[in-house]
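Here the complex is missing a single protein chain, while all its other protein chains stay put.
Labels run A, B and C following the written order; every chain starts at residue 1.
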Amino acid sequence: MLRDWYRTMALARAVDELMWVVGAQGKAHFILTSRGHEAAQVASAAALRPGHDYVFTYYRSMAAALQLGVTPEQIFLSVLAKKDDPFAGGRQLPNHFSIPALRLVSGSSSVATHLPHASGAGWAARVKGEDFVAVAYFGDGATAKGEFHEALTFAGIWKLPVIFFCENNGLAISVPVHLESPAPIWKKAEGYGMPGVRVDGGDPAAVHSAMAAAVAHARSGEGPTLIEAEVVRLVAHSNADDQSVYRSAAELAAAQALDPVRRVRESLLSAGVAEGSIVEWEREAKARAEAALAAAEAAPDPEASDARRHLYFGDG
Amino acid sequence: MLRDWYRTMALARAVDELMWVVGAQGKAHFILTSRGHEAAQVASAAALRPGHDYVFTYYRSMAAALQLGVTPEQIFLSVLAKKDDPFAGGRQLPNHFSIPALRLVSGSSSVATHLPHASGAGWAARVKGEDFVAVAYFGDGATAKGEFHEALTFAGIWKLPVIFFCENNGLAISVPVHLESPAPIWKKAEGYGMPGVRVDGGDPAAVHSAMAAAVAHARSGEGPTLIEAEVVRLVAHSNADDQSVYRSAAELAAAQALDPVRRVRESLLSAGVAEGSIVEWEREAKARAEAALAAAEAAPDPEASDARRHLYFGDG
Amino acid sequence: MAELTMLEAITLALREELARDPSVVLIGEDIGRKGGVFGATRGLQREFGELRVMDAAIAEVGIAGMAIGAACAGLRPVAEFQFADYILPAFDQIVNEAATLSYRSNGAYACPVVFRAPCGAGVHGGLYHSQSVETFFVHVPGLKVVVPSNPTDARGLLKSAIRDDNPVVFLEHKGSYRRERGEVPAGDVTEPLGRARVVREGSDVSVVTYGVGVRWAREAAASLEAEGVSAEIVDLRTVHPFDREAVARSVTKTSRAVVVHEANKTLGAGAEVAAFLAEELFEALDAPVARVAAKDSHVPYALAQETAIVPGVADVVAAVRQVVGF
Partner (left out) sequence: MAELTMLEAITLALREELARDPSVVLIGEDIGRKGGVFGATRGLQREFGELRVMDAAIAEVGIAGMAIGAACAGLRPVAEFQFADYILPAFDQIVNEAATLSYRSNGAYACPVVFRAPCGAGVHGGLYHSQSVETFFVHVPGLKVVVPSNPTDARGLLKSAIRDDNPVVFLEHKGSYRRERGEVPAGDVTEPLGRARVVREGSDVSVVTYGVGVRWAREAAASLEAEGVSAEIVDLRTVHPFDREAVARSVTKTSRAVVVHEANKTLGAGAEVAAFLAEELFEALDAPVARVAAKDSHVPYALAQETAIVPGVADVVAAVRQVVGF
């Protein structure tokens, strides 16, 4: 299991690094990243049933998306805003994951607005009497918004099958978490009558068992859970951000020391996995990312004449 | 002290009962009430410095307003929407208390929107280096709104001198508190890094000491407090509401048994206060309410020609 | 079928759609045990259960968000906002989330949500129980805005709104709830969104309006008749996107137009109608386009002042006289 997760993490990292190159080349305008969040995303998504559970991601969820079945080709089609971008046809910024067959629901770029949507999907499960759960992925900064409160309030009152998965990287762009939340995030759960769990987001096994427990809890009708995964943001907020203005070299070094990809790699080695096969997986990941980019670059751009298409559903 | 509080409570009750008569007579269109909340309001407001501390009330805060220095005359001017209504000149529904000299700040009729305003006033205290505190009064239903969350988040992060005083009467119009909050209200405080206290809102001494502690805490720079006072709603939500549709006779009887005015009256008696003087205070209260109504009825109505005045500050 | 008030027609539409389609659900404050503060959902929770007719906490952002998320997972929610004044907290969810879902998913996700709210003044409710909020939604692509003027339209349009795959803001004038009564056709009859209706034929002037304005226009037209003025009344019914063809047809015929609504004048929905006419029917117009609307103010509680702000029949009569006499 850890091996498969590592391969997905390595793929996410390879795609991520290539994205920044494409951005630096000016081929893509806006770059969003999951670098440092990979273990938390992959191990949590691995506890879900893709195509059955509804997943509301955010712009940092690329590794989770890959784990759920999104392909690197699809990601680069969105990074390059191509006509065949399956998420948005080039309308949205990159990495706004949306694939109905995977029950990955399109999100806006607004922080936290998708949390009540997850509660709504949980409501739908109860109305239909089906056993899917809904998951919302979001950051620490999102917990300050009223949507966080109202979403957890409804989920708690109606014992909706929802998992609120917070990836706490300690920053909201430049604002440190102590200026976003006056208390540890997992502690907010009690105010909503639901379990609150904090896990080391760099430890896939810990993340997976916490998520699996929350999913089982939700599926069996016992209601929602708030999970706080402690992660690190290894790079700038986006390619529009210069983090050196607000983040010291020491801070950055401390984050780098917690790079989840390296941490998992090391535990594989100490678990006796041959370095050779790890290197091979990493080579495959890079190759797959590069092939995906090449395919996407060859794809057509959206047509100006389609600019107003789908303003209303089914209008063409 | 308890005697003074009782006299204010009796006055609030007398004004309240007369309001409903005026409403039934069709002289006033909309009636809002503090009946059942008097002890919590009077004893908490008694811990404030009127004209120094900023108070953000809600439509149910009539007893608190009287304790802070609002007069029955002023209340009836607002009930009858008279030109000289000091709160709004007849623009607002009754009991939307606003008197700058008392630092009573005009509120809208929207639930919970004034909570962030109290946090903002607390911010002003810190910026100016003054020792006033800000208080927001609100109901249990208000705790579900995003404003509650964002207001407590800012107050908690910046240790603002704010007291969030929740009057939990178990209902939001017809919706019972278990459908408004998934957890006890006072328990939400921990998620905001502030003390949370629950008190019997029918016990003025308990309310006053909880409020006095919170005010001292805030004034000395230690930050905000959330207080939950358990109260009862003795009548319908407003004169537009028929509570018999959703509230059983047994429920109503249980609430009546907790009438704070009667409870305080009994404790005064058992404390040896002569019934005669209590009856005298009650007679005075009724007389004062009736005189206030008579004065307000004689006052002029607003002029149509002033309908657009003050749309912009200082425009006339 | 029996004569119903507009309020009864709305309850009927909700009951019919709940019965017809198990994916239809309602959410709102006090809509269950109390049946809504105006009674629009009376009896529905007992009939369909508390999960399908959900008494919501006071959390308008969450109510709108729950409805949107449920729609993504296959339901067709109808969210009630207790007063249109209290739909504003949900503005971001409706505008940035619901209105964009089809577009930003490149047509992959529909957003079949109806956002219902009682709107309008004249019931002496002050600043926060009197607002007309349609403008805020008419400016937004991806939304539809419906404002019925009578029981038959209220039922037929609400049924269409619930079956529509797009987010619809459905505004019900609370003054019309009991005042408007009429025969409602038997059977599963719907009214099309996006289509205006000429509710009175006339030759001298076109009164373009919707909602409560239709009643003012009818009463004005009746008294103008006595003066020999023949007014045509166009009930837009759907305010966004509005039926430009129907408006153009009528104004081309009468060459005079008065636009009427209760909302504030500045950038009220009538501004778009007037601008459209100034742009597209310049040559057909024999007189300036007049607008009858509220006097750009909040709605005060004191009766004399409310009356001074909110327009009515007399204002419509005066505007028509002025335009016809031009």
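Keep this in mind: a residue touches a chain if its C-beta (ideal position, glycine included) is under 8 Å from a C-beta of that chain, and two chains touch if they have at least 3 such contacts.
Fair warning: this is a prediction, and the values are worked out from it, not measured in the lab.
Within the full complex, the chain left out of the display contacts the shown chains A, B, C. Remark: the omitted chain is touched by one listed residue; of A:L93, A:V133, A:C166 or A:A255 this is A:L93.
The chain omitted from view is touched by exactly one of A:T71, A:S110 or A:S209, namely A:S110.
Touching the missing chain, out of C:V37, C:V234 or C:A290, is residue C:A290.
Mapped onto chain A, the footprint of the missing chain covers residues 29-30, 81, 88-93, 108-112, 141-142, 144-146, 172-175, 179-181, 240-241, 245-246, 301-308, 311.
Counting the whole complex, the residues of chain C in touch with the unshown chain are 61, 85, 88-89, 91-92, 95-96, 99-100, 103-104, 127-128, 135-136, 138-139, 141-142, 240-241, 263-264, 266-272, 274-275, 277-280, 282, 285, 287-291, 296-298, 300. Of the residues in chain B, those that touch the hidden partner chain are 54, 56, 85, 87-89, 91-92, 96, 98-100, 105-106, 108, 110, 113-128, 132, 134, 146-147, 149-151, 153-154, 157-158, 309-314, 316.
By our rule, only the chains that are shown with their structure count from here on.
Among the remaining chains, those touching chain B as well as chain C are A.
Averaging Cα atoms per chain gives one point for each, and the point farthest from that of chain C is the centre of A. Computed centre separation for the pair chain B/chain C is 36 angstrom, with centres defined by C-alpha atoms.
One inter-chain figure worth recording: chain A and chain B are separated by 45 Å, centre to centre, where each centre is the mean of the chain's CA atoms.
We define each chain's centre as the mean of its Cα atoms; on that basis chain A and chain C are separated by 40 Å.
Residues of chain B in contact with two or more other chains: 144-146, 179-181.
Across the assembly, chain C contributes 56-57, 59, 61-62 as residues in contact with two or more other chains.
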